[in-house]
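Selected chains only, in their assembly positions.
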Amino acid sequence: MQHARPLPTYLVQRYLGWKATTYKENRAWYRRLASEGQRPRAMVIACCDSRVQVTSIFGADQGEFFVHRNIANLVPPYEPDGQQHGTSAAVEYAVTALKVAHLIVLGHSQCGGVKGCLDMCQGRAPELEETSSFVGRWMDILRPGVETIDSLPEDQQTEALEKEAVLTSLRNLMTFPFVAKAVEEDELTLHGTWTTIGEGGLEAYDPARGQFRPVNPTE
Amino acid sequence: MQHARPLPTYLVQRYLGWKATTYKENRAWYRRLASEGQRPRAMVIACCDSRVQVTSIFGADQGEFFVHRNIANLVPPYEPDGQQHGTSAAVEYAVTALKVAHLIVLGHSQCGGVKGCLDMCQGRAPELEETSSFVGRWMDILRPGVETIDSLPEDQQTEALEKEAVLTSLRNLMTFPFVAKAVEEDELTLHGTWTTIGEGGLEAYDPARGQFRPVNPTE
């Protein structure tokens, strides 16, 4: 691998800072996590977006969350065709091997992937329609969801589609036999959430009302 | 989505804590991140493992790292076949849309995915060989790497394969035309790293010596 380069110095420096503080203070716990293995309570599926910090928002301790992050927090439908499905592999490992109790899909505002999907489906991004566009093909997962928001005023479409992406993932999760079985046997619960980058808000999907609602409506 | 459930109360409580402290202290920055969009300096590809906290190790602030996390931090080879490739989509978005300057692959010790690959390739996990095993098919990406560690003493094989997974990802990254181009034009550098869960160690691949070395050899 002649193309690899040394780690940028600023990251080395920060790592050494972490080692001398956080690591040092928690060494006993980290060693135990290493020797006994992980036992996370929840899996979180979130976006790669640099502005979403899953563990920070939920005050998560090392060892608590099994985290999969991809473009637009999407889960494709169950398709056991022998091909490489990274998201499906992560879900399979979390549910069948780690037996997590919660599976939380976390969407967010200003999502570039969702915006690209909307542009593509409404004819404004022909380059994403090309076979060679990995982002375009990945966002195909959300294509059926565009219908559900098409009749909304234009300035509400992106946010609605971001939330629809969360629901699409939840629906697709239920097409996985091992997810459906765990849910039906009360061994796993699914949760849909959506956060706003700028305001630090958090909404959770309320199945009784069929809509997303702020987790703290009175604030 | 009648299957979704409300967010567990302990997470709501912790979120409200984050909102009242971290968010409140950084509100101006978060609002700017929302209005101006993300501009991450680096993409990190790490494992979903709950014991690996990418942003913590590197002291990353909100907005700094575009993070993709999958089983065993693997990147498949370039394959523009019109199918859904979540990892390839994340890499494409980071390199062509966000134009990140660094792409860091972060492996780790005690990796369950790598262990599964080793078991599968050495005949101890026939269930992973089945077509329907998403984890097995995903770990096929690392199958060629098993040859490189097969002759090592058994107790050194897992660690060696964890590091080989990092190198496999770096090699596969170079098969993406847009990655190779950005690297050749000095707009992107690739980095291979590997961390130990229990000891909080960090090694980086040194291309001059062709091996991983502790980032702080003198400590």
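For clarity, chains are labelled A and B in written order, and residue numbers in each chain start from 1.
Note that in this section a residue touches a chain if its C-beta (ideal position, glycine included) is under 8 Å from a C-beta of that chain, and two chains touch if they have at least 3 such contacts.
Remember, it's a predicted structure, so these values are computed and weren't measured experimentally.
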| item | value |
| --- | --- |
| Per this structure file, total copies of the shared sequence (2 shown) | 4 |
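We adopt the following convention: only the chains that are shown with their structure count from here on.
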| item | value |
| --- | --- |
| Centre distance in Å when chain A and chain B are each reduced to the mean of their C-alpha atoms | 14 |
| Of chain A, residues touching chain B in the complex | 1-8, 11-12, 14-19, 22-23, 27, 30-31, 33-35, 37-38, 40, 43, 48-51, 53, 55-60, 62-71, 74, 76, 80-94, 97, 102, 104, 109-110, 112-113, 131-135, 137-141, 167, 170-171, 174, 183, 189-193, 196-200, 202, 204-207, 215-216 |
